[in-house]
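Excerpt of the complex: some chains, original placement.
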Amino acid sequence: MTNPIIKLENISFAYPGATEKILDSLSLEVYHGDRIGMMAPNGSGKTTLFHTIMGLCRPDSGTIEIFGSPVSTEQEFQAVRSRIGLMFQDADDQLFCPTVVDDVAFGPLNLGLSADEARDRAREVLATLGIADLENAITHRLSGGQKRLVALASVLAMEPSVLLLDEPTAGLDNGVKEKLVKILNHLDISYVVISHEFNFLTAITDRVFSMESGKILSDDEVRIHQHEHMHKLGNHPHKHV
Amino acid sequence: MISEALAQGDSMIHRLDPCVRVVCAFGVSFALALSEQFGVLGLYLVFALVLVALASLGAGPVLKRLKPVLLFVLMIWVILPFTHEGEPLLRLGPLTMTRPGVELCLRITIKSVSILMVFIALLATMTVATLGQALHRLRVPDKLVFLLLMTYRYIAVIQEEYQRLLRAARFRGFVPGTNLHSYRTYAYLAGMLFVRASLRAQRVHNAMLCRGFNGTFRSLDSPLSNRLNPVFMTGVSALTLVLVVTELLWK
Amino acid sequence: MHISEGVLSGPVMMAGAALAVAGTAVGLKKIDYDRIVHVAILSSAFFVASLIHVNLGPSSVHLILNGVVGLLLGWAAFPAIVVALFLQAVFFQYGGITALGVNAVIMALPAVICYYLFSPFLNKGKKTVFAASFLAGAGSVFFSCLVLGFALYLTEKSFFEVSLLVVTANLPVMIIEGIVTGFCVTFFHKVYPEILPRPRGRSNP
């Protein structure tokens, strides 16, 4: 068996000043080829978990190994950060350059590519996602769905080995969701996706985890949870879907 | 980032009417800033310490908040006594400390530390929401009070936006340095903050219109009646007056 | 950039307070009810932006950006800056009450001056916009230093060296502010020109 790409072991974390542990001896392994979904209530720590993997929240205890080597200092995290593509919960937070191509090229420029190389890389990725025509569009004037795709492009332009997607579909309509499903199913990359939508998750992942009291719950518990939920809605008059 | 931890307490000062606290803070601060005599300044320092004690603030949080001014004070002590002209007091190798230099430093130190302690004890112990209400009742123009409260309200929102933008930049390999790329990136981040602030302002203005706003500000007034209000007000006024008169007579 | 509590002499303090009150009054008068939310939220943005630290060699300096605020708000920059400084005093104790007036003048007066000097160039070509806003950014910091130095000098003649020191120490800051303001305003120009003031004559700042 190969080594995990991301390996968290007994990670505990509380925000400074807070007493409650958001992550409590949490362990997680992500292997090459994994396509994992994550579905858990608001505030259960999903975003915090992603930030811990990226080295933005430093755990109080536990170890993190990424690509087989332990990371704990800012230098070590900086070295691996560009190989993990994190897509934010809100695409608006991720797009800060004036035009789409500037934004997608921002990461490659930081990786040390020349301006021309970075621009070429950006164009390539935009073409792969089918949004080549947006190249010179002003980022903040894009529609919600377009922003999401550009954010994905700007993450993919770093050529990461694994993607972390934080609620990629919140506020998106079904058309854009289906486009995302297609794109993700065609990308040859491992990913972990947070979403509150079961249908979306099942369409793009092989397993769905949940989180409760700072720990990861396995597939089975999630399934039970879902049945219960659907039952509750069943009490209200609602159309057959 | 912005914390109003000091406002959480329940001391005698916390229970006073915010208007009384604002008026006292203004009066004492200006009287203090205009004093020159060491004796009087010493008394103000004691006065400020008493106010901090009355507000039952721990030494830790107060010292933490005094840190910027303490650093400033340290800096002037390193420079001013040696650059100021006048009667020499002490020779340290090639450097000469002058008496007026030392006196000036001492005066600035006492004044700045005391004024900030008065500020911390009387004003930092209320939330900006309460402060805004107090200013409103003290007849500060509505527009200014509204500006203060609205600015306060959106600082946290915009601060979070900035943190997320910066984080996004770092996740994409941005390492700040002394170069054009870094400055441009920061300019874009700051520019984005202003753009989003402006777009948000439009939406907030719409939200206000939807709730019947038509140009007049109204607010819930809630004066705290407290037996101590007049007592405190009189006490502080009397003490300040005495100190001002002493200062004037001393000359 | 500010003067600490307890440094200024009475007359300087009072003159600063009077100027600040006057500037704020003019500014408030220019803000009508449709714009007040805009001014307030831009003031929050100014507060936050001024906490941004950028590298300068081995150390770092924080941005000031009063030039940007001046260009965006004109006279309304005065009350916006007063409010932001007051909130800084409340949250960080960067100052108290008595120096607020002088500090407001230090930051806001140059902002308004730069608005009048440079905003007419903001609807020109890209290079002109960059140059004008570079000058506005660097210039407002420079004017701020001058006002600060002047206030210190009026207080105490022996502060002359300190005043000179302030201006020279801030030379690199001026350049950084100029660059950042230049990029910032060209950013507005490209992505959201509506935020920039319309050419004067058609509407009030």
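Structural remarks
Letters A, B and C mark the chains in the order given here, with residues in each chain numbered from 1 onward.
In this text, contacts are C-beta pairs under 8 Å (C-beta built on N, C-alpha and C of every residue); 3 or more make two chains touch, one makes a residue touch a chain.
If you're wondering where the values come from, they're calculated on a predicted model, not measured in any experiment.
When all copies in the structure file are included, the protein chains give the formula A x2, B x1, C x1.
Please note the rule applied: only the chains that are shown with their structure count from here on.
Compared on C-beta pairs in contact, A-C and B-C come out with B-C as the pair having more.
Relative to chain C, the most remote chain by averaged C-alpha coordinates is A. Our note on geometry: chain A versus chain C, Cα centroid distance of 40 Å, whole angstroms. Rounded to whole angstrom, the centroid-to-centroid distance between chain B and chain C, based on C-alpha atoms, equals 19 Å. Residue positions of chain C touching 2 or more other chains, listed in rising order: 187, 191-192. Shared interface positions of chain B, i.e. residues touching 2 or more other chains, are given as 188-189, 192, 195-196. On the side of chain A, the complex with chain B involves touching residues 54, 56, 78, 81-82, 86, 88, 90, 92-94, 96-98, 106-107, 109-111, 140, 154-155, 158. Against chain A, in their complex, chain C makes its touches with residues 187, 190-192. If you check the complex, the residues on chain A that touch chain C are 98-99, 138-141.
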